[in-house]
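Complex shown without one protein chain; remaining protein chains in place.
Now for chain A:
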Amino acid sequence: MNFARLMTSLACTALVAAAPLAAHAQADKPFKIGVPTFLSGAAAGPFGIPAKNAAEIFAAAANAGELPAPYDKKGFGGRPIELVVIDEAGGTTKQVSEFRNLVEQQGVDMVVGYTSSGDCLAVAPVAEEMKTLTLFFDCGTPRIFEAADYQYVFRPVATATMDNVGAALYVSEKLPEFKSYAGINQNYAWGQDAWADFEGTLKSAKPDAKLTTSQMPKLGAGQYNAEISAILGSKPDVVHSSFWGGDLEGLILQGAPRGLFKNSVVVLTSGETALHRQAKQIPDGTIIGARGPNGIFAPENTYNTWFRKAYNDKTKEWPSYPSYHMVQSLMAAKLAYEKAQGGDAAKVPTKEDVAKALTGLSFEGPSGKVEMSLGKGHQAVQEMVYGRVKKDADGNIGFVDVVRYAPERVNPPEGVSSADWIKAGLKAAN
């Protein structure tokens, strides 16, 4: 009996003595971030690899304390960042499985990743169930926070709604003479949603414009001659496309010689990723979007200056929008973590504290102001920018007629789904 009491008190003393030690060890422990992004397949080139580069640049700069203020603390509140990059290819079942492995086997503190909307939709409930802070960095579907409420899941970049609403507003305001439009979009959720949003917005923004044809080739088709013929034959004033990656490059290569870009004004809502490789082929007058004020449309601020230089130093290329999305998401995470510390660098905030700090956060990044104002503070909005290509004498791409739409102009108000908002003519339906 006495012996037991002695042992208990001894154990208690040992625990008390060890506690500060343990806390100290916690504060020095690396902050592990799982980064699922496409390393193979069609989405690797335009999205996955630029995002991975951006994550690595961010981690290296943050660990060295080289980021511009207020991101200038080392690592995550003093804890060095360690990235665990995995491939996002393989489908939703595989991604759910790998998400669990990241958390349970690799012991990551946070997951920042996912380009595919399907993966985001599948992973979100699992992240919530496992109480793992998860930041989606690039997927576009607005359904995630419209269909469910989450505590641990965030998206510090805007949805794809504003890409297509912005595109529709741009063509109706900047091309007053336009009377007919056509579309060429990939036949999967991204392309279908993009087209529905664009067409839906035009119905209220330009009700007299006529649809000539909507082409939906399959994802990764590569050959678009039949679709281009159909579009050319229907003689639209405006052609909308949400193509990305190799499909986009194919459309430009096959469409330009046949006069697609000459006969109509082509809107490429995610055309920015192709600019860097295909500068020469993109004809003047093409309307280009970058899924927000990213890349060429990014404002001049210290974060952008740092990021462009760091990215170019490492890859000898200029960053495109997926890398902006990645850096922006990581900055949100870092800021929230340090906010949750409350100025005490030795403190290790709980996941709940970080989630609370991230909810409704407003911050500045390389692409300007970001506000987590939708989805109960879990979904970011930003301004949307479109411009028309105008090359100088040397063939360098520049932009004219650049329009910046304020976030509330191209995003639905809190509590209203994108689809309802567009259907109601961009007015909040009550």
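Note that contacts are C-beta pairs under 8 Å (C-beta built on N, C-alpha and C of every residue); 3 or more make two chains touch, one makes a residue touch a chain; residues count from 1.
Heads up, the rule we're going with is that contacts and distances are computed from a predicted model.
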{"item": "\"Nitric oxide reductase NorE protein\", \"Sulfurtransferase\", \"Multifunctional fusion protein\" or \"Branched-chain amino acid ABC transporter permease\" - which is the UniProt name of the missing chain", "value": "\"Branched-chain amino acid ABC transporter permease\""}
{"item": "Among A:28, A:104 or A:344, residue touching the chain not depicted", "value": "A:104"}
{"item": "Chain not shown: contacting residue from A:28, A:72 or A:129", "value": "A:129"}
{"item": "Residues of chain A (touch criterion as defined above) contacting the omitted chain", "value": "39-40, 85-87, 90-94, 96-98, 100-101, 104-106, 117-118, 121-122, 125-126, 129, 141, 143, 147-148, 187-189, 192-193, 196, 219"}
